[in-house]
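See structure below.
The complex appears here minus one protein chain, its other protein chains still in place.
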Amino acid sequence: MVIIVESGADRQTVDNLIDKVRSLGFTPHPIFGVEKTVIAVVGHKTQEKIEALETMPGVQQIIPILKPYKLVGREVRAEPTVISIAEGVEIGAERVIVMAGPCALESYEQFSHIAHYVHAAGAQVLRGGIFKPRTSPHDFQGLREEGIPIAKAVKEEVGVPFVTEVVDIRDIETLHEVADIYQVGARNMQNFSLLTELGKVDRPVMLKRAMSGTIEDLLQAAEYVMVEGNADVILCERGIRTFETTTRNTLDISAVVALKRFSHLPVVVDPSHASGHDWMVPALCKAAVAAGADGLLVETHWRPQEAMVDGHQSLTPSTFEQLMNELPAVCEAVGRTL
Amino acid sequence: MVIIVESGADRQTVDNLIDKVRSLGFTPHPIFGVEKTVIAVVGHKTQEKIEALETMPGVQQIIPILKPYKLVGREVRAEPTVISIAEGVEIGAERVIVMAGPCALESYEQFSHIAHYVHAAGAQVLRGGIFKPRTSPHDFQGLREEGIPIAKAVKEEVGVPFVTEVVDIRDIETLHEVADIYQVGARNMQNFSLLTELGKVDRPVMLKRAMSGTIEDLLQAAEYVMVEGNADVILCERGIRTFETTTRNTLDISAVVALKRFSHLPVVVDPSHASGHDWMVPALCKAAVAAGADGLLVETHWRPQEAMVDGHQSLTPSTFEQLMNELPAVCEAVGRTL
Amino acid sequence: MVIIVESGADRQTVDNLIDKVRSLGFTPHPIFGVEKTVIAVVGHKTQEKIEALETMPGVQQIIPILKPYKLVGREVRAEPTVISIAEGVEIGAERVIVMAGPCALESYEQFSHIAHYVHAAGAQVLRGGIFKPRTSPHDFQGLREEGIPIAKAVKEEVGVPFVTEVVDIRDIETLHEVADIYQVGARNMQNFSLLTELGKVDRPVMLKRAMSGTIEDLLQAAEYVMVEGNADVILCERGIRTFETTTRNTLDISAVVALKRFSHLPVVVDPSHASGHDWMVPALCKAAVAAGADGLLVETHWRPQEAMVDGHQSLTPSTFEQLMNELPAVCEAVGRTL
Partner (left out) sequence: MVIIVESGADRQTVDNLIDKVRSLGFTPHPIFGVEKTVIAVVGHKTQEKIEALETMPGVQQIIPILKPYKLVGREVRAEPTVISIAEGVEIGAERVIVMAGPCALESYEQFSHIAHYVHAAGAQVLRGGIFKPRTSPHDFQGLREEGIPIAKAVKEEVGVPFVTEVVDIRDIETLHEVADIYQVGARNMQNFSLLTELGKVDRPVMLKRAMSGTIEDLLQAAEYVMVEGNADVILCERGIRTFETTTRNTLDISAVVALKRFSHLPVVVDPSHASGHDWMVPALCKAAVAAGADGLLVETHWRPQEAMVDGHQSLTPSTFEQLMNELPAVCEAVGRTL
């Protein structure tokens, strides 16, 4: 259930309410919105306990939540969550955020080169894999520890926040010095230990939908992070597994519309992994923005044909630049900016 | 294989070529484009036969086609096919075409009312089911024969072309007096008898993708129509069956991008059946246009809660009007008009 | 709803009941079982009408049916339907029926040879396609009309009933002289015109599940046949479309268990189309029988590597014979015979 706190209530009233919730054996999750404060309450409820809460000062209303997700839902927070990634870079607000870069860091030279042109073209966040989860143990697993100083150097050079994937709870601390956003990959969407640990860090988490994860599964996975106290979760649609083989996955564009309706969290789209084809990426980026996405995750490589991973789905510098020139018109057509 | 005819070749040269193709035991399918004429040649080829053709006057080049579809492919026709539906209504050109109306005709009053507001809001084509294929034999199967005079009267009143589904080869003739476009539903995408018969009519055919039809399956189904001589095929993406249950089907937005690349035929999107939710339709319409769709198929009903079929996915008159007001900006952002 | 008729009721009582049902505006479907007679009643019901029926002589009980299918359901008929295919060949009873033969008839020599060894190995029904629905119009479409005299001759020679696919309502009559069972292919599972026409013939219909047909869709498709009066419907599980590409389709073995529980109709399994690999077929045949299937549909070819269609999934004469030797033990293990 969710306790809607009266508009005028001061901090002391809210704290008393939280104590009361706890004393009744529940776990309280206060959420301080711009317009209203709500306390999401998790635990088994009885009529008596509800009545004990209803009579507390500051309680405007108690609303039961029937959905399997609670903290991530619109019932708890009607207004969209805006997450600050770095000075001047916010996701979930009017501006559409482009996160671009190579699938994997390969060398200082490669990453630095890409970072510069990506930044010049207008991307607000740099992406790049350091620890790579690969289907086969015999494939390139990323630069791993060696990639961290490279990422750090390039980030500082270019002056742009950085998102990278974490695949192991033991790497959370290691990556803390470079990751402005921790990415959880599709294969780990239901690695609940990892989600729980990321719920305790002070950085935004970008959670990718599993290949067979339903929209509801994704929202419940996000709940694992939020329930630990980290409210800065970005949801990412990256294509689901279907029978269609023309594309690597099937981009579920309707998921963007559904996620934005059911949840207050920002939603980004990764058309590179969804489609697996560089020539599809620009049109899908436009479709994603038109459908209401708050951001895009775009793979680009200075020399796609030489890329160690996913070269066929990476834009060249010039196609990336062209995309960045064409996107603003689509953003404006749906009331956004780039 | 495809014979590319020399640019300057006159009609007699082309006819001679066609005769030669036929005399070698092949079936010729000449396609007269604006810039070039090609002859698609179907049949088992030998080296000798190819050589016999290569030496014919007017032959610029002979290209083998490796894809399982031939006539529908870009190899045969690089420029997009523009299909004339009625005086002043073309699909496949710059203007995005909106086909709107109820899922099913229910009465003269209902259809007339909807047709008027749909036309007033700017839809260029009217849609409405007369013969309805329904999963259960116990469900409403459409007005059937009784719907034809209603459709005819309303069409003439409003002065707008009409698209309706044909589910039985015996109805092709019956529907000829009202249908400006014959729609083949998803369940009949591989009803090859129906496709073959529609290949012989003088009207455009709109072919919906089957729930489990791959992009290649859809193109080969279109080939069944084209191979009989009817070149006016419109492809329709309407969602595929996946594990996701939030939506009725999963709109495969990447299919729009793929179909436009692989084929010269126009592509429309039906977000109503794809999503099953009225609140998703406007955002998906915008996404479809942004991805490159040539048209949209939108269900709308004057009183959705009373609709005999699919009311929950039908826009109200006012939400439809709002959509038609918002679409032009998206069209312009990708170089189209409405 | 379903009217359960009292055990002792005579024919006149049942006829009176049927008249009453009709006079109330319903459509009656009487089903005469060994143990009890029931009348399935289709139409919109009111409390008054139900009461008018409840007071009729011979009515033991009136049961509402909540499922979307009615005549095919176990509520209407608890005991399994046993369908007589030919003298001494019944499906749905203790004996498991094997239907075997080539995917397509290619010549008299080919079909006669296969028919003989298939019969010798113990198959009770011969299969073979005359009209073939193919994904591409450029592929072999079967011998068509020319195949009918071949099928007729071979059938008589070998003395075995024959199942073949019908893809067009205009072929129902043509095939009547050779088909002991009309097969409806997966692509036509929801070709409701075809189902309706087959509901009027005096032969069993074998209905294959569509590639994306749910178990409920299949049962409702069977209902289209039964509602027209033809109660002899055999359901066929032949694999569904999923993301897995090792197999041509994914054999849904659970569907056998579900169909046998929800419906009284016999269920057969086609492991050849489901898997697409000859080496998988024997193990899947055994699994199907163990799961409760009433029959098997097995592709076999005298020279698989020369087969015009689906050679890679066809058993050779010797692997077919070996399978037929191994199956009886599995049948017996689950209380069946071969």
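The first chain written gets the first letter, and so on, giving A, B and C; residue counts start at 1 in each chain.
What we mean here is this: a contact is a pair of C-beta atoms (placed from the backbone, for glycine too) under 8 Å apart; a residue touches a chain by one contact, two chains touch by 3 or more.
Quick caveat, the model's predicted, so the values are computed rather than measured.
Asker: Name every shown chain in contact with the chain that has been left out of the document.
Answerer: Result for the missing chain's touching partners among shown chains: A, B, C.
Asker: Which residue, A:Q110, A:T164 or A:N191, contacts the hidden chain when the whole complex is considered?
Answerer: A:N191
Asker: With the full complex in mind, choose from C:Q12, C:Q61, C:S107 or C:S254 the residue touching the hidden chain.
Answerer: Considering the complete complex, C:S254 is the one touching the chain left out.
Asker: Return the single residue from C:V41, C:V59, C:V163 or C:I240 that touches the missing chain.
Answerer: In the full complex, the listed residue that touches the missing chain is C:I240.
Asker: In the full complex, which of A:K20, A:K155 or A:R241 touches the chain missing from this view?
Answerer: A:R241
Asker: In the complete assembly, which of B:S7, B:T55, B:T245 or B:Q305 touches the absent chain?
Answerer: B:T245
Asker: Against the chain that's been left off, what residues of subunit B make contact? List them.
Answerer: Residues 241-243, 245 of subunit B touch the chain that is not shown.
Asker: Identify the residues of subunit C touching the omitted chain, counting contacts across the whole complex.
Answerer: Against the missing chain, subunit C presents residues 212, 214-216, 240, 242-247, 250-258, 261, 274-275, 279-280, 283-284, 286-292, 329-330, 332-334.
Asker: Since one chain isn't shown, list which residues of subunit A touch it in the complete complex.
Answerer: Residues touching the hidden chain, for subunit A, are 42, 68-70, 133-138, 167-170, 187-188, 190-193, 196, 210-212, 217, 220-221, 223-224, 227, 240-241.
Definition applied: only the chains that are shown with their structure count from here on.
Asker: Superimpose the Cα trace of subunit B on the Cα trace of subunit C, which carries the same sequence, then give the rotation angle to the nearest 5°.
Answerer: 180
Asker: Would you kindly tell me how far, in whole Å, the mean C-alpha position of subunit C lies from that of subunit A?
Answerer: Subunit A and subunit C have C-alpha centres separated by 49 Å.
Asker: Can you work out the whole-Å distance between the CA centroids of subunit B and subunit C?
Answerer: Measuring from centre to centre gives 34 Å for this pair.
Asker: Could you work out how far the Cα centre of subunit A sits from that of subunit B, in whole Å?
Answerer: It comes to 38 Å between the two C-alpha centres.
Asker: Can you pull out the residues of subunit C that are in contact with at least two other chains?
Answerer: Expected reply: 241.
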